[in-house]
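Of the protein chains in this complex, all but one are displayed in their positions.
Each chain gets a letter, A and B, in the order it is written, and its residues are counted from 1.
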Amino acid sequence: MMTLYGLVLLPLLGAAVAWLTGRASPRAPWPVAVATLVLLAALLAYITWAVPAGGGPWLAHVSAPWIPALGITLRCDMDGLSLVLLWLTVVLSFPCVLLASRDIADTPGTFHALLLATIAGVDGVFIATDLFLFFFFWELMLVPLYVLITVWGHEDRTRAAFKFFLFTQGSGLLMLLSILGLVFVHQHQTGILTFDYFALATTHLSPVLAMGLMLGFFVAFAVKLPVVPLHVWLPDTHTQAPTAASVLLAGVLLKTGGYGLIRFVVLLFPDAAARFAPVALALGALGILYGAWLSLVQDDIKRLIAYSSVSHLGFVLLGVFSASPLGMTGAVVQMVAHGLSTGALFVIAGALQDRLHTRDMRRMGGLWPALPHLSSVGLVFAIASLGLPGLGNFVGEFLVLLATWRISPPIAILGAAGLVLSALYALTMVGRAFLGPPPGDGWPALPDFGVRHMAVLGAAMALLLVLGLYPQPVLDLSLPAPLPHSALPWGPRP
Amino acid sequence: MLALLPPLIVLCPLAAATILLLSAGRMPPPAARVLAAGAVGLAAALTLWLAVLFLSAPPPTYRLDVVLWHWMRVGGFDARIAFTLDPLSLVMMLVVTGVGFLIHLYACGYMRGDPDVARFFACMTLFVAAMLVLVLSSDLLCLYIGWEGVGLCSYLLIGFWYAEAANGAAARKAFIVTRIGDAALLCGLLLLATRIGGLDIATLLQPGHLGGGPVAEAAAALLLGGALAKSAQVPFQVWLPDAMAGPTPVSALIHAATMVTAGVYLIARLHPLFLAAPTVMAATAVLGLVTLLLAAGSALAQTDIKRILAFSTISQLGYMFLALGTGAWGAAIFHLVTHAIFKALLFMAAGAVILRVHHQQDIFRMGGLGRAMPGVFAAFAAGAAALAGLPLVTAGFYSKEAILQQAWHAAPLLWAGALLGAFLTALYISRCLLIVFLGPVRTAPTGRTEASMAIPLAGLSVLALTGGLIEMPNAIAPVHLLFRLLAPVLGPPTAEDAEGGAGLLLAGALAPLAGIAVAWGLWRPRAGAIAPADDGLARGARAGWGFDAIYGLLLVRPFLALGWLNRRDLFDRVPDLLAAATRWGARLLGRMQDGRVRRYAGWIAAGTVAALCLAVRP
């Protein structure tokens, strides 16, 4: 299905148009970006609709030669997992563009072009099944985002962007080494030089080699997810990034880490991943507790949300390495729900910064009467973030914890303790920002959220509610497709 | 028809809440009041109709399952959004919607002057919906939605007057403390789901499905943790007194009549599981007894009228846990029902008093209010009599009597403790009544109590006095309506329930009378100023026996302090170290490049010599 390429080409085309029109008029790029996103959504809807019924776990496939001499092809495949995450990307791109990027005054053409290029890269990551192509997209989403942060970020942007770049790039190089190692081992065994995911999955690896290669992939994705000792780029980057980039980063880019863990760690190296699972589970529990703990003591509201992301994505790590369909689907639901809730929280934090010119919660308080709409929306998403049953986050967390309990009750108990801490930081945030007495002699008149914000965030809320109460379609889709010749870690597909 | 009603009843308050939330404060207050009270009233009427239908033509095995949809079905785990209608959930529904409706009616008057009344009623109706989900769910995970939902509404309503920082703190505390229990409950659910593959209550409770032994004990203990936190029992009781920061109707509905009894309901609903875990049962009984005595002691030393009632609620919930721990499920539910009635009545009467005396809550600044507001006085007196368990004429007497008898048969020591509790109960509520309503006037009341507030008071007063007649000890009259009704769920009344020694009955009747007599001796109306006792014991009791201070010292402060120290993130220092090492190394190497030509020449020479040495060496 050639339309899969469209998922990448369309945003790139939109980026080019946005950049070109931006040179003519500063008002032109925004409509171009919106139009691109609408077209992208339509394209994805078409792809979803065109999926043949009962056609097996892989829903779409496309391949074309790229660099035949090195066995590199433009191979893309889409399964349910990809589809769910693609939808998440498209859905979250809307708040980015509709709410955050409209007010960019400084070269908006370039801004929107970079934003769309990042989206193209993310789309590519979710469908590429040629490892070289995957790596290409992996870098493609990194560079524009780096520029977005360095140019349009807040006060300490250079340092934050540099840190972000170093961490992602450094770990990406480790992944490249692993990819090359795998390719060469495969060539040594079969005499065929190929980067094809499905071909490489048949490579026989000694346990030590498999562990080494798996760790290369793991580190790259662990940095992105992020997993706790490697998370340090995230708070700085989220804090300093412009709102649109924060939303995109938290909502979508972190998910590429989770996706990579599923697709390229657990499925490609099932045995090594199983041996590594105890460590990964411990890291996941550590991430949940550590992120929540640090989230609690932050004064900067964006930093608080960033650390809460660290905590939430610890659940994803738990789910992925619980080696069960329960945990895997739970991890995917958690990713989707986290994307929606945290993306919305970043929109709100960005709006607060626009209005108050500070992110410091010590200088907020009592905003509810001044900004009733913004505050109530903030409360709703804070509550979603603390995992209230009936909203999407709970489904993900519960499934992950259930899967974890089956293999290790103590880790699951630690995860459940993380839920207490999440209530603590979410309510602390609400309390410090929105409730209580206003500082000094009250707030001056502040512009509240208008119809545009309420509509977009309301839609996010509705999606979270649907995901929380009727997650079955996502659950059915989100189990990753198995490789044809090797079983899933938990045996045959149920 | 029967199957359609439960979802419809849940939908009524839910729809009202949704409308109120979506109106985003633009709805005029009268419309909001009518909508909220109307929706809950409709739910109450439908529940009554449902009860009539159910009782007149009960379905076989007295239960009706309504599966709405599959919630999650993945990897061998199946959870459903499903309701079960059986006598237990029916009784709970009647309490929630009936008392809930009266409180909504009352709140229409109480919150008249508040500009934010739409938000208030949105949370209240949402609470009713969540509570209904809680009592109706046939799946524990579905129950958990309601369980957390009521917690959320409780948070929102305690902190309703958010401009006051203390209210927000109290709301947060309530949510966090109960959330600790919720986490335990969640762990219990995880354990059960892992064992059973689902959380359907009926499947769970099938005999032999879980078996006894450590698994049952662990599961029951974890569930008990959740119940203790929700129902404010030792060691989680600290949140409830602070929760009185919310408006009084909230205290009446959430923190007296319904939400706090969710723990009792949970254990009664899952009683076969607890029967398989005798250690946990014993712990339940002991914790219940400890709670009821500690809280009664605290109530005796309070000066704030709402805090007196809050500690009293904790204490009465202790009675219910005591009953649960001794296996008296029916007695616990009976006390739950009567307590919901008389405690809601007491709170609403107290609220009426508070409104009339300009939001003064200190009982020592009140006095002699009986003459100015005889109706409220009568209502409060009816509630106080029921709480104290005045023999024969009050509902509280019969329900407490059922628990006392069961405690005697389980362990006389428990009975003795509960009897002491009954004495203390009569003592503290009489103290409150005497100081507030009799004696000289200290704050002159103004205004009138509105009809919308008076009607619920009157209705509940009648119920508080007569509601106990549905269930009496054999020694008085062999009436067992409630226990018979609940028998399909909770099992037939045991022999002890029916038997009931007359001696025990007499002791149970004398204890509250003695309490009232002592209270009259101590606090009877006399001229001159009165002041609260202020010795060490009273101060300790007033502070809730120092639990707050201990938790603050041992848990909260160290946790926050450590977090504060690590605010900059330890792990963030590691890359900084790396950067520093790089910079240091660069500076070292950079020193070679200082631009001095002669030094360069020297390095070139040295390098050449070294290279030559390497080349020449074989």
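Just so we're on the same page, a residue touches a chain if its C-beta (ideal position, glycine included) is under 8 Å from a C-beta of that chain, and two chains touch if they have at least 3 such contacts.
As a working rule, contacts and distances are computed from a predicted model.
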Given the options "Branched-chain amino acid ABC transporter permease", "Protoheme IX farnesyltransferase", "NADH-quinone oxidoreductase subunit K" or "Peptide/nickel transport system ATP-binding protein", which would UniProt use as the protein name of the unshown chain? "NADH-quinone oxidoreductase subunit K"
Shown chains touched by the missing chain? B
Touch assignment to the omitted chain, from B:His359, B:Arg526 or B:Arg598, lands on B:Arg598
Residues from subunit B at the interface with the omitted partner, ascending: 594-598, 601-602, 605
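As a working rule, only the chains that are shown with their structure count from here on.
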Centroid of subunit A to centroid of subunit B, CA atoms only: how many Å? 38
Taking the touch rule as given, give the residues of subunit B at its contact with subunit A in the complex, in rising order. 24-25, 69-77, 81, 141, 144-145, 147-149, 152, 155, 159, 162-165, 168-169, 171-172, 175-176, 179-180, 182-184, 186-187, 190-191, 193-194, 559-560, 563-564, 566-567, 569, 571-572, 574-575
Subunit B contact footprint on subunit A (complex, rising order): 163, 167, 228-229, 231-232, 235, 293-294, 296-298, 324-326, 329, 366, 368-369, 372-373, 376, 383, 388-390, 395, 398-399, 401-403, 405-406, 409, 412-413, 416-417, 419-420, 423-424, 427-428, 431, 434-437, 469-472, 475-476, 479, 494
